[in-house]
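As you look at this complex, bear in mind that one protein chain is not there, while each of the others sits in place.
Moving on, here comes chain A:
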């Protein structure tokens, strides 16, 4: 809490201090008012959780209706079931094709694509990366994951690029599409699994659809951006030469936007790969299954291996698509002949070598990792137990008690005031409305429990990210050391983080906090570093020559000038934390995330789970609006989760 410095200050001293007092006085008054109101109305107008809420039953009935009419209602017979069938066929086809290539064939093809896109360096990365997957002993599962990700990417691009072009060309469309994309990206990935399995049942088809929801926004956003950026003069020239609208699109706009669109493809692939492990919960095959099994067995090593395999796939696809976006240096012939040679070499080896990746080439890293974890578990128990209890009793429980014992209108008012102060009136109204929505859904108490965990996790994450970011911005050497760790941490599927956290801290809310910390810190640190580095050196020089100390330089010049980056970092940190805290329900963090998990796996909890999914979306939007900042527009393609 911000204590009121008002009374302590001398009446008229230095003018800047007086000005600061004027600025902070309303905040202090507001805080004091909230404290008084809380004390006065404590334990009134609270909304305790009721598992038997009418809405949940009503949603259960809706589920039953869908279940009964799946094979008779025309919507299902002619639309939904066909979509399901088509997506499932596409996945099966792709999976079969990749499988038929055999492991040497697929490694060769990847090498060939690398060569085609970016020459021998990328080819080498691709060969080594996919070879590495085999060496990790995860070949078959990786092929399934790759097929699933590619199916989702293919469909996302198919739908996303035309939509992006349209969005880029029409302001009206953009006004409709942008908020929808915002919501799609803020939504915790967990929250939309229930409605999807209701429509498409479980299996690869619904897994693909779930992945698409997450992977499509970057494709649309970046395509729109690319099309907008095509210089108007060029378009005009083409039109004045008599080209039709379609010709201008095909021959001028799209080719000129192509490299940027490839970046969109790159982002779409990254998003799809980060989502794919999570959809194992709804019966998608692949590496996610290994992760879930490792989670069920609390086997850290076994969770790390599939995590690494996903990192390898992500790195290879990233390098290939990025190289493709960067443009080509070599002649067409060299590129295509290299591609053909590598692919043919791989395919030629397929019949010659064993159909399974040879076992003697695989290395076992599960056991050594688990030995380390066991040792830490045995010897650090006092430390980990202490940390868990400190955070739980010191931060989580008091905050949760406050939030759940305060009247709902007071919490809503507080959110409204805070958002107004940080981001302005419109975001404030949206944030307030979202919170009321959570109450209407009958999930107030669980919502507050989730909010508690998110706030504590975000606090720790942002503080640490700030320290790391500031340090990295000041020391190039530290930045160089930090960068590879951040890269790896950012590509690893969030699922993999749960397990080490569980092993060290047992199950509970703190474990979810630790996992979301590891997950979100890299992004926060990176945004802070970028923001600080973007402060113009001339300004820093000027301040220094005016006699500022390093400390003053940081607090008075660098940080204020990087304000919008810092707000963005806070925003991303909070949204990512929410996504991870929800997944933390799998390891006992409870609250809304648990409702969603239970909704997927227990019949009678379906309605509650569905409502909890919506509540999570509302919480996500609320947190996003609070931290959006006065002029900090969201970075379109930064957030990733799952």
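Everything below uses one rule, namely that a residue touches a chain if its C-beta (ideal position, glycine included) is under 8 Å from a C-beta of that chain, and two chains touch if they have at least 3 such contacts; residues count from 1.
Basically, contacts and distances are computed from a predicted model.
Not every chain of the complex appears here, and the one that does not is recorded in UniProt as "ABC transporter substrate-binding protein", selected from "Acetyl-CoA C-acetyltransferase", "ABC transporter substrate-binding protein", "Mono/diheme cytochrome c family protein" or "Quinol oxidase subunit 1".
Annotation: of A:59, A:177 or A:280, A:280 touches the absent chain (contact as defined above). Contact with the omitted chain, checked across A:293, A:402 or A:564, is made by A:293. Contact with the omitted chain, checked across A:361, A:375, A:393 or A:555, is made by A:393.
Touching residues on chain A toward the chain that is not drawn are 51-52, 67, 70-71, 74, 76-78, 81-82, 84-86, 88-93, 154, 158, 197, 201-204, 280, 282-283, 285, 289, 292-293, 295-299, 388-389, 392-393, 396-397, 502, 506-510, 585-588, 590, 594, 597-598, 600-604.
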